[in-house]
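Omission of a single protein chain aside, the complex is shown with its protein chains in their original locations.
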Amino acid sequence: MSNRATPDAATQLEIYRRMALIKANDERSRKVIMNGRLVMPYYSPRGQEVIPSAISVNLTDEDYICTIYRGSHDQLAKGLPLKDLWAEVAGRTTGTCKGKGGPMHVTYPAKGIMVTTGIVGSTMPIANGLAWGSQLRGDGRVTVASFGDGAANIGAFHESLNLAAVWKLPVIFVCQNNEWGEHTAYDKTSNVKVADRAAAYGMPGVRVDGNDPFEMYAVAQEAIARARAGEGPTLIEAMTYRFFGHVFGDADAYMDKARKADAMANDPVPRFRAQLIETGIATEEQLAEMEAAIEKEIDEAVEFALASDFPVVEELKRDVFAEEMA
Amino acid sequence: MSNRATPDAATQLEIYRRMALIKANDERSRKVIMNGRLVMPYYSPRGQEVIPSAISVNLTDEDYICTIYRGSHDQLAKGLPLKDLWAEVAGRTTGTCKGKGGPMHVTYPAKGIMVTTGIVGSTMPIANGLAWGSQLRGDGRVTVASFGDGAANIGAFHESLNLAAVWKLPVIFVCQNNEWGEHTAYDKTSNVKVADRAAAYGMPGVRVDGNDPFEMYAVAQEAIARARAGEGPTLIEAMTYRFFGHVFGDADAYMDKARKADAMANDPVPRFRAQLIETGIATEEQLAEMEAAIEKEIDEAVEFALASDFPVVEELKRDVFAEEMA
Amino acid sequence: MNAETPMAPANIVKAAKANILQGINAAIADAMEEDENVIALGEDLADPEEGGVCGVTKGLSSRFGEHRVRSTPISEQAIIGAAIGASLVGFKPIAEIMLMNFTTVAMDMIVNHAAKLRFMSGGQTHVPIVIRTMTGTGFASGGQHCDYLEAWFAHTAGIKVVAPSSPKDAYGLMRSAIDDPDPVLFIENLPTYWSPAEAPEKGHRVPIGKANVLSEGSDVTIIAYARMIQEAMPAVAKLKEAGISAELIDLRTIAPWDRETVVKSVARTGRAIIVHEAVTPFGAGAEIAAVLNEELFGRLKAPVRRLGGAFCPVPFSKPLETAFAPQTADIVAAAEALVKS
Partner (left out) sequence: MNAETPMAPANIVKAAKANILQGINAAIADAMEEDENVIALGEDLADPEEGGVCGVTKGLSSRFGEHRVRSTPISEQAIIGAAIGASLVGFKPIAEIMLMNFTTVAMDMIVNHAAKLRFMSGGQTHVPIVIRTMTGTGFASGGQHCDYLEAWFAHTAGIKVVAPSSPKDAYGLMRSAIDDPDPVLFIENLPTYWSPAEAPEKGHRVPIGKANVLSEGSDVTIIAYARMIQEAMPAVAKLKEAGISAELIDLRTIAPWDRETVVKSVARTGRAIIVHEAVTPFGAGAEIAAVLNEELFGRLKAPVRRLGGAFCPVPFSKPLETAFAPQTADIVAAAEALVKS
């Protein structure tokens, strides 16, 4: 595609800040679990930092996202405060969901983080509804539905993309193709590129290097503009790679070692960092300072979380319905 | 497509016989219901006679089909005896399913009629299993899954076509596009031709005039040959038109009158009949005789059915599990 | 006549009063009139598609626009998903799943999402949707079109379940369901759509969770809902002739059901029969029976009886279909046996 938008210097820096935040938060998460300070099912987004970072700089707090268990990158990029996240995954009352949802169900409407789901394929049908709401109100908001390559084979994908196309909903379907669905390689489960499935619904489908911030930014901006203009949905297949096993503790023996080493050698975070310095957008000192600030914020969030209270057992009766149960 | 197979004279006659049988059976069904001799939900296949007739002459009794509530044409074309059908829809013990299934669940394994379902989209996942069985045994059988245009929008369609393509199953997906899903026009529910969705699975997709016996025959033969040769599934979108409302009693006010009149004026059954005479394949007398024989067989089937016993109440305890319930 | 009901009984009267279908239609219309956030979606729902296969939503899209009353593709997951999403941002969607058996293709959206999002988000979001669905034996639709699955949803925390048996209740429960801040499954009984009865007043509400004592009695309490009320009413009359005074409670809400009214009644009569069309084992009747036995231990005059559908798929053949669901005679016999025992 030609005439693609390029992020300006400030935006590039902001994309990098979000990427660095996601990477640092991932490293800390794995460390804290490893050290036994915290117990949670943890689905690392390491390697996939670019995608939500480059998308979300095109969004406002009023725009919506729906994401999945592997969603801390999407949530952080969309502005979820670290303290709220850490307290949630630590199961504390100070968490976004009072500790009741946990890492698979992080929700934060103040920043448009409307649903995090543990069911493959389920972001898409709900994202349509958020977008239908925007269409009805004419509020110009867009909704981003994140999901994995594995989710492109489930029924909900089909129904959702079709409905969005027929109703011209302001929604962007972002498939983060990290090559794996749990232990199964995408190639073993489909003969076709995910992006090529867009044609089955009469919607544009774009395959993009999801580890390239410039490409990702441009493709996202185009899709978001289309949606805001009332021109309907877009399917984006963002190619990336999952650096670790499916979930923390997964020995990942099924992943090809060379492919993985190669992906890690091309780690998008240090790569973009170097580029920013090279192109004069930032200095080493600036970035180091940014990263230090992130680390400090994470320190604080972890300590805040671990010092917070666990919910009382009466919480089992609350939030089941609007009215507390007897 | 070039080099397409053409049915020989005998096959043409046989295709017509099946069409005439379906048409006559449909007319009788509506009459018998109208006269109050029989009560059943009846989904007329009138207008769609060519599709299963031209497909099934390429199949043997060992090949499988899965069909839907609008399925009497598929069943009759595949060889379901009229008596078994009529007794079933009359709810009698002599019916294929002892009267327990009814018109929406006609089953007749002796002719490969394995499943008739009332749930939109559900033929496809089960057809894959039948085809998987054939693949495992290497028995060379194929499975035909019938469904409507409306079913092309449901999740099961997507999951099934994908699995069939990835596993290269000997299955043929036949979408009988009669332009309507209940009261809703296909165009209102999809931006894309059904056949074009095949590309999303890396499988051949063919749109064909489902009211043209020659075209339908050729396309079916090709797909069946592909499947038998182990080359995998094909999606066929057979264009046709539903002559009546969705179900008997539906006033069909939502259907465009002119379009309907046009379709009926192009009724594929008399059209093919005239062609057979014109091309010298059959004489008027021959066909009249064939039709009279069909009418007689239907007479007998109806009387057989209505004279048969209803099942006893103990049948509620039978066939729930292999063992009769206490 | 309509798509899923080819044989609406000939004796259906479009009466001057109102029928259930009209009650539901009026409730949705009145709610849409009052609140622009009320929207509706489902297969064939809008007027170009005749306002649903039975015409329950007829006239609504013409009046409120096809953007608010939308026909959908045959995509039940997408239908419920769209309802959930819109509800998260302040809309009050009414989603139709044409028949209850088709909830089986949307259970993830209903159970894992609609019912749970409030809890899992710690109360930050909630899902004020109504899911309309119809079901019921009587029209020879066979094994995949008639199941009563209310027990599944009643067993799911976070969703309410109602099943009206009269036009007034249909109106009042629909209004309450739309008002409700949480998801409500609204079960419509196909064969009773057209039965005329007292018309509802505009704005009428039937509180969710409140049963209705249709007839007072002292010997036995009959607890029923949906079409089973039509079987139970004549049973009450017949029992009266036989000198047995039966109290008939229309549960109306299955989850959360009205324990207070039911327990109080059975405490008085000492005998209870629960009647539903769903198959008996593990049905809603089991919960009610279990609670009655817990609450009234040692105070019952006879064991709680459950009358439900036979434990098999719904059969097609007429005599089997008729025998499948409890009938007036079964209720009478059960009550007589209880009183004698």
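Note that the chains take the letters A, B and C in the order they are written out, and that residue 1 is the start of every chain.
Please note the rule applied: a contact is a pair of C-beta atoms (placed from the backbone, for glycine too) under 8 Å apart; a residue touches a chain by one contact, two chains touch by 3 or more.
Just so it is clear, the structure is predicted and the values come from calculations on it, not from any experiment.
Shown chains touched by the hidden one, complex as a whole: A, B, C. Only one residue in the set C:Phe64, C:Phe91, C:Phe119 or C:Phe139 touches the chain that does not appear here, and it is C:Phe119. Contact with the chain not shown here comes from a single listed residue; of A:Asn25, A:Thr123 or A:Asn153, that residue is A:Asn153. For the chain missing from the display, the contacting residue among C:Glu50, C:Asp108, C:Asp258 or C:Glu321 is C:Asp108, taking the whole complex into account.
Considering the full assembly, C:His155 is the residue among C:His155, C:Arg205 or C:Lys238 that touches the omitted chain. Although one chain is not displayed, chain B still touches it through residues 64, 66, 95-101, 105, 107-109, 114-115, 117, 119, 122, 124-136, 143, 155-156, 159-160, 162-163, 166-167, 318-322. Where chain C meets the chain that is not shown, the touching residues are 77, 101-105, 107-108, 110-112, 115-116, 119-120, 142-144, 149, 151-152, 154-158, 255, 278-279, 281-287, 289-290, 293-294, 297, 300, 302-306, 311-313, 315. Although one chain is not shown, part of chain A still touches it, namely residues 33, 39-42, 91-92, 97-105, 117-121, 150-151, 153-156, 181-184, 188-190, 245-251, 253-254, 310-311, 313, 315-317, 319-320, 325.
The rule is simple: only the chains that are shown with their structure count from here on.
The most distant chain from chain A is B, comparing centres defined as mean Cα coordinates. Averaged C-alpha coordinates put the centre of chain B at 35 Å from the centre of chain C. Averaging Cα coordinates per chain places chain A and chain B 46 Å apart. Look at where the CA atoms of chain A average out and do the same for chain C: the two points lie 40 Å apart. Among the residues of chain A, those in touch with two or more other chains are 155-156, 159, 162, 166. Multi-chain contact residues of chain C, defined as those touching 2 or more other chains: 72-73, 75-77, 105.
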